[in-house]
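One protein chain is absent from this view; the other protein chains keep their places.
Take a look at chain A:
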Amino acid sequence: MMSGGPAVRVSIESQCERQVQEVSLDGLETYVPPLSMSQNLAKLAQRIDFDQSSDSEQDGPERESREPWSKPEPEEDEGAVKFQPSLWPWDSVRNNLRGALTEMCVLHDVLSVLKEKKYMALDPVSQDPSVTKTPQVFQLISKKKSLATAAQLLLKGAEKLNKSLAENQEQRRQRDFNSELLRLRSQWKLRKVSIQKQSPDIGDLGTVSLFRRQPKAKPASQTWHVKLEAAQNVLLCKEIFAQLSREAVQIKSQIPHIVVKNQIISQPFPGLQLSISLCHSTGEKRSQRASPEKSKPDDHLYVLEHNLHQLIREFHKQTLSSVVMPHPASAPFGHKRLRLAGPMAYDKAEISSLQQSEGLLEKIIKQAKHIFLRSRTARTIDTLASRIEDPQIQAHWSNINDVYESSVKVLITSQGYEQICKSIQLQLNIGVEQIRVVHRDGRVITLSHQEQELQDFLLSQMSQHQVHAVQQLAKVMGWHVLSFSNHVGLGPIESIGNASAITVTSPNGEYTISVRNGPESGCKVLVQFPRSQAKELPKSDVLQDARWTHLRGPYKEVHWSRMEGRNFVYKMELLMAALTPCP
């Protein structure tokens, strides 16, 4: 029919015989279902008006209602039979046929117009088969995805809720469990009785015995930070002791250190034993102690314990300081200054000065030695001061000390004459093993750690002081010093130090006092009188001039102990005063 152009499909469908009941959203038409035989009969029967019989006896509106029906076809069926044109069985057929004819005419007209191609044209509807298919697939996939996401969110939320609920329940249960466990542990104790290795993969299994711990009267349960502090203390003490024991074994010293279990024993001085022990008790934790005497184990040296802690902390700080960190980063760890040793060509002395040579044990032993020496020095001075009243000994200890050095100023004075007789002033610098004494006149004497040396030295200084005091007194009193010697070479030898002697003469020259004072022999005072007062001198007539009687004669010893006066200088002053005649 149509030449050229693509073949177009024309669909012809019959006229709808059935009524459309409903058109759904996707275009599907729902038809009214055709009436079944019985339904059709019922419908027709409803139309029959049973009130009106065929006799037409009833008049009125029934007839009139029938009238318009019968009216338009009076000319058709004016005869005898009065029947409804709708009851004519071929009416519907005639109508259908008429409708079909109409539609066919229309179709014929349309096709003839199309043939002209001037006023109407047929266009095929392009349908992409893929478009129809894939949108559905995409829609499906996207729907699935969105549903899956929504489902996941909901599931997650539900999971979270479940978890929080479970946690709450668990927490409530757990808190009780933990407190129960704590109480149990505080009251009961497990003790391992024997250890038996069951099998290599399981390891040590031990049989344990359970016994009730004695309930201690604890004041209040310790808070966590107190426990943490205690734990840290224990760890620090263990580390200190490990370091000390390691050094005790490795370092070679004159007297080797003994390391026995939790104790390190060493001898800083002969006759002195230093013991450092680690005491760890689970009741109350105590740190180490260092005791100088073996006989008094409770005599802690808390200072040394504190210093040990300080030393180890100092060591930690040095290892963790930024001075050790390498710049550039690829360099090995080490002190910043030591890295310069290569480029700056340090020699061995400089390198050794940079490196720490002393270990923890050596340091603490040195400190212990110093503490011991200092305490013994103080004890010596104190015993001397309490034993000897004349002259008096005063010790002024300096407040600022070092761990290895302390100093004390010792003054030897006579009571009442402090301003006059102040020639003996000693500065004692107590080191680790020695005491260095600096005299007022500039002498420097080094004493060892022996207690006796210091005592002897102080005694000799005291005896010298007496003689010096006489010298000062003579100056004040106007007497003249004839001779003075700190160390006389005459007379009996002293076992401690040397004796000193002085000879002074009165202002008018008549009397002379000679004093010899030794640390052991004590003091000896002799007075020389003029010849005229000496009674035992034989009178001879060889000397004729009277002036020879004014010469000084023999010496007479003074009973010094019977002299009046509370101390030596006072007595001397009285003696001098007595021998100076009043003008």
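We take it that a contact is a pair of C-beta atoms (placed from the backbone, for glycine too) under 8 Å apart; a residue touches a chain by one contact, two chains touch by 3 or more; residues count from 1.
Definition applied: contacts and distances are computed from a predicted model.
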Looking only at the UniProt record of the hidden chain, which name from "Isopropylmalate dehydrogenase-like domain-containing protein", "Mediator of RNA polymerase II transcription subunit 18", "Translation initiation factor eIF2B subunit delta" or "Nucleotide binding protein 2 (MinD homolog, E. coli)" is the right one? "Mediator of RNA polymerase II transcription subunit 18"
Who touches the missing chain here, A:Pro343, A:Gly489 or A:Pro538? A:Pro343
Of the listed residues A:Arg9, A:Arg47, A:His225 or A:His327, which contacts the missing chain in the full complex? A:His327
In chain A, positions touching the absent partner: 320-322, 325-333, 336, 339-344
